[in-house]
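As you look at this complex, bear in mind that one protein chain is not there, while each of the others sits in place.
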Amino acid sequence: MEKRREPALSPLLLAMRSVVKTFGRSTAVDGIDLDVPERAFLTLLGPSGCGKTTVLRMIAGFETPDAGDMRLDNTPLAGVPPERRPVNTVFQSYALFPHLTVNDNVAFSLKLRGGVSDVAARVRRALDAVHMADFGDRYPHQLSGGQQQRVAVARSIIAEPRLLLLDEPLSALDRKMRGHLQIELKALQRRLGIAFVYVTHDQEEAFALSDIVVVMNRGRIAQKADPQTIYSRPADSFVADFIGNSTLVEGRIRERRGDTATIDTPLGNVTAPVADGLAAGDAAMLVIRPELLSTRGEGAATFASTVSNSVFQGERTVIQAETAGVSLRFAAEAPCPVGASISLWLDADRSFITRIAA
Amino acid sequence: MEKRREPALSPLLLAMRSVVKTFGRSTAVDGIDLDVPERAFLTLLGPSGCGKTTVLRMIAGFETPDAGDMRLDNTPLAGVPPERRPVNTVFQSYALFPHLTVNDNVAFSLKLRGGVSDVAARVRRALDAVHMADFGDRYPHQLSGGQQQRVAVARSIIAEPRLLLLDEPLSALDRKMRGHLQIELKALQRRLGIAFVYVTHDQEEAFALSDIVVVMNRGRIAQKADPQTIYSRPADSFVADFIGNSTLVEGRIRERRGDTATIDTPLGNVTAPVADGLAAGDAAMLVIRPELLSTRGEGAATFASTVSNSVFQGERTVIQAETAGVSLRFAAEAPCPVGASISLWLDADRSFITRIAA
Amino acid sequence: MTFRQRHLALPVAVAIVAGCLAPLAVLVAFSFYEVEDFDLIPAFSFRAWGELATSGTDWFLIGKAVLSGLTTTVFTTILGYPVALALTRLAASAKGLAIIVLLTPLYTGEIVRIYAWRIVLGGEGLVNTVLQGIGLIDEPLKFLLFSPFTIGLVLTYNNLPFMVLAIWVSAEMVDRRLIEAARDLGARPIDAFSRVVFPLTTPGLAAGSLTVFALSAGELLTPSLLGGTSGATAMALVDNLFGTAFDWPLASALALALLATLFLVASAMAGLLLRLKGARAVIGRT
Amino acid sequence: MGRIGLSVLIVAAGFLYLPLVVLTVFSFNDSALMAFPLTGFTLDWYRELGQNDNFLKGFVTSFLIAQPVGVLAMLLGLMASLALTAPGFRWRGLFAILLLVPFLVPKSVLSIAQAMIMSRIGFERGATALILAQSLVALPFATALISAVMVRFDGRLIEAARDLGASPWQAFLRVLLPQLRPALSGAYSVGVILSLADLTIAMFLAGRTQPLSLMVASEFRRELRPDLNAMQVVVLALTAVLVSLSEVYRRRRLRKLASEA
Partner (left out) sequence: AVSEIVWATWDSNGHPEYVTAFEKATGTKVKLSFLSSEDAQFAALKTGAASDWDVVNPSLNQARRYIKAGELMPLDLAKVPNLAHMYDVFKATEKVKGEDGQTYAIPYLWGLNPIVYRSDIHTEEPTYSTLFDPKFKGQLAMRDYALESIAIAALHIGIPRERAFLLTSDELAEVKKALIAQKPLLRTYWQTIGDLTNLIATGEVTAAFSWRVPYDALKDKMKVAMAKPKAGIMGWCDCFAIPASLPEEKVETAYKFADYLLGADYASTIAEIGNYATTSSIIRDKLTPEKQEAIFVDDLSVMQNFMWPEAPENYSEWLKVWNEVKAA
């Protein structure tokens, strides 16, 4: 396990094709194609109930797809029971064994395997990685929520699988601890060459950690790309809306010139980079990310607007300003009095025109 | 229930005095004083395992304090069973009733009360508020994690208690949904004049929603204040470190003049606002929040430094730069190549000198 | 064919078929026999079934068995729940001891226990002596012994541990956090019981009810030794027909009728309990 | 534990132990009659009992028969419960009905029919026959008890175990089994109790073996003597000791089993 091949062409570890899963009348996963290259860190993002957990459960072997094909190392997964898949999971619900201590929970897979000589040391190391080394003798019900979650993480990484599935593994942790564990996880992944399929609701986490981000919506994949692309060139208005705190302004494309287009919106005409396939006359969406708006900028477009809301969030204050019936959101370093009139500059070259999601 | 008194002097709803709770040998809550005024939105922040849930459980009546006094409306709470406290809880573990549908889970408290005529309508409204109206007939195990969490929120708000305890109520939700629900919760709180005690790991959420933020550390309260104060004048280095992404630089105070002092640090001498009680000669900590550092500023202090890390996080990129053995963190709009030499300006007037935590 | 969990049913089914259904088949055959001079004659005769069909006594006693089973089930349920729930609150280390304490009374032989009850309930027995001693009554209460009351009391006693055990193991599986959630939402302990604990323990209640029903409907010794002149039972009648009367066809027919009736009632009871709103969702999960 | 819970347990224990206290008292009463008033203290009944080695033999026989019955009922009940709760078991309903039969069938009739079949196929009556028949009768009780726990078991834990590399069997041993422990020991105890209390089946199937219940029943046909009480007290004490010991032992074994597997 310790010895890993050097990556040749980053071959595919997992391939899912047209995979469908329904529960009774409701379709949880609606025909997705998903490739996980070896050693990749792939993150699933998407609204609550969009099918992320279901995808992980199919990979782990707890749900059987109703249709479609799944392969690991190019071998079909159908019929392979969970224990024979080189996959481990951090469950969204932790699923710690209530009758075992933290140590025994973490040691579970090593003891099963048998013949592992340094179980105690490895358990200790795994618990150290999640800052839980002092809690080895406790039972799960004697731990706080975040502590339980960290044990769940330790339990899954100790087996050093080829593919690790993490279902919101850090959701119950404070920012500081989350930061520590992100670093630990990333280091582990690099050291062992494990591939991760990671579910998180923390977009900063997703962007910071991932090689590939997959945005899901209602059982389908809305976009698959590297974080930068997802962020700056969202495939459609759903992704644009879901990611970040962008303001979306609907309009119609006036004219297209190569990779840019001019769109006619309630804010006026804006010229910006445009998604492939959109042509003059199409209805489209202008995506304005908060950092593209500023009160003292040099951009092309300027909007006179009125502050309608101002919320202190620590490092910054989120301000909402109204202009021509559109609510623009942006971050400022200092609060603004509600009702104040301000001018807003838009860095239109970095905004994006995308298609309207179905 | 619908009719609420106007606030006179924001009288105290809940008062905890020197409350202690131990589990076996470990002390979960170590003598805290906590006041919750009527209609207040109070947030508990703190590292995993610091005692937040335990505080909520004592307020709700599931744990009996080992020592100390708890009063609600100036009446001692000791001996009052949970059902007789005008308090409802969103449990960290949801604790949905597995044998009841979503509708019946949410209707639980109304049906108990009896004589409520519009149960169905109110259930519908509560589910609407959490965007779960379509799931009324499902059983909890047929829901995704985030859906379950939203049902838990709906179930607790429907009874319109005087005090609502929320233990990481939105942790399993995506940013978008979390935003919606934050607005719903805040609106509900205003409309009904309910007081909230809220636990979250999302600091932006805490700052955006709260009237009072309480930072806990190892069963004690490290600081209680409004969000601005917590952020800009952390009571000690623990709070400073825990909140935000500040860089902490240890030093010794050279001299103090009124509310400012000059501190001698590896970065050089910096003059900045200082915490009460610190005097010349004291060891102290300079707190540099990321937004106070910039590559093109006008501040007093300038540090020549080398970029050591740069992480894309969506709206911004977090950059780490080394100078004089100190790692400075700050946010930039665009990534920086690692190894680049940059000059950093510090807005020292807005930084803060605080005491070193025990 | 690879091994699957459900295949475990096979050995069990074989055991029941060989050990129980085969003998029952023999009884079915007997029920169509004739008896002549203490000899069973294989004849396809409906004599036994005809006699059974028209016998008021037989059906009365079958009905009595059902009634006795049901009332005992009800009493043990009412008494069993508080005890079982109290047991779940014991410290883990005390539970092993508790199970022993709970079951030990049943290790005494039934007959000896029955005579102990006579001493407790008799005219010159413990209860009457005490009550007379403190002046609550002048004459001994005769109904305490040799009456339907006695049967009810002792059957409840004999079966209570089984019911407690079944509810208890089931109640141990109820997540305490659910009870807390109910209390938090305004449920008094009694409400938390009826709305959360009860529905979630219906599998245990069903197990306990079946056990108690089967055991008490089939009781023979307690009614006959403590029930006085009201102690007649279908079980005793079956025994009597087999042994004393040597009317095996009728005995077989009666036994089969009794079995069928108890079977119907037990299935209805289990069905009812498991169909309760909550139990279904709980069981649907497996 | 709260005051209410404690008082419930005390009252329950009072009720359950009332007859036992009475027979213990009379086992020390200086009269051959089990009737009030008490006449004086004596150990005669115990002395008499000590001289009657039949009782001891009977007790040992009963105990030795009850153990395998408890174990068999527990194991078969466990198998039946696993089958009943198995996913995709098409014959679940039928199987459940089958399990009800030994529950409800009148035991005397059943054992007569069993005896006839045995004599037909040349299976000798005796301890083995008795153990098998009693286990069959205890089986539904054990199954009901174990199933009640099994249906409420959180399947996610099994998933977690499988995820971590456990085969179904290992997941069963290491995750399900430890949590079934109370139900299993309950099933075992019920088997033991039904076996010790059984008179009916023994009457027809015991053959040359003489379990205590048969001896007590035949003794009691003649007269009720306090040595029966003394015997019962001794039996109780012995059983309590043995049950406690075996409980301790079984817990160890289960734990060991779970940690070895």
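The first chain written gets the first letter, and so on, giving A, B, C and D; residue counts start at 1 in each chain.
Note that in this section a residue touches a chain if its C-beta (ideal position, glycine included) is under 8 Å from a C-beta of that chain, and two chains touch if they have at least 3 such contacts.
Remember, it's a predicted structure, so these values are computed and weren't measured experimentally.
Which of the chains on display does the removed chain touch in the whole complex?
Computed over the complete complex, the missing chain touches C, D.
Can you work out which residue in D:Val11, D:Leu56 or D:Met203 touches the chain that's missing from view?
Of all options in D:Val11, D:Leu56 or D:Met203, contact with the hidden chain holds for D:Met203.
Using the document's definition of touch, tell me which of D:Val22, D:Leu49, D:Leu98 or D:Ile112 contacts the absent chain.
Once the missing chain is taken into account, the touching residue is D:Ile112.
Which parts of chain D are in contact with the chain that was left out?
31-36, 112, 115-116, 118-120, 125, 199, 203-205, 207-208, 210, 214-215, 217-224
Just checking the interface: what residues of chain C touch the absent partner chain?
Its contact residues with the unshown chain are 37-39, 57, 60-61, 64, 115, 118-119, 122-125, 142, 145-146, 224-225, 227-229, 231-232, 237, 239-247.
Just so it is clear, only the chains that are shown with their structure count from here on.
Return the chain pair with more inter-chain C-beta contacts, choosing between C-D and B-C.
Greater number of contacting C-beta pairs: C-D.
Could you grab the centroid distance between chain A and chain B? Build each centroid from C-alpha atoms only and quote it in angstrom.
Here chain A and chain B have centroids separated by 23 Å.
Among the residues of chain D, pick out those that touch two or more other chains and give their numbers.
Where chain D meets two or more other chains at a single residue, that happens at 168.
Taking each residue of chain B in turn, which ones touch at least two of the other chains?
Expected reply: 93.
Taking the top-of-page definition of touch, could you list the pairs of chains it picks out?
Chain-chain contacts present: A-B, A-D, B-C, C-D.
Spell out the residues on chain C that touch chain D in their complex, using ranges where they run on.
4-9, 11-13, 15-17, 19-24, 26-27, 79, 82-83, 85-87, 89-91, 95-96, 99-113, 115-120, 122, 124-126, 129, 157, 160-162, 164-166, 168-170, 172-174, 200, 203-204, 206-208, 210-211, 214, 217-218, 220-221, 234-235, 238-239, 242, 251-252, 255, 258-259, 262-263, 266-267, 282-283, 285-286
Could you list, by residue number, the parts of chain A that touch chain D in their complex?
On the chain A side, the touching residues are 60-62, 81-83, 87-89, 91, 93, 95-99, 108-109, 111-113, 155-156, 159.
Which positions of chain C touch chain B when the two form their complex?
175, 177-178, 180-189, 191, 195-196, 199-200, 277-279, 281-282, 284-285
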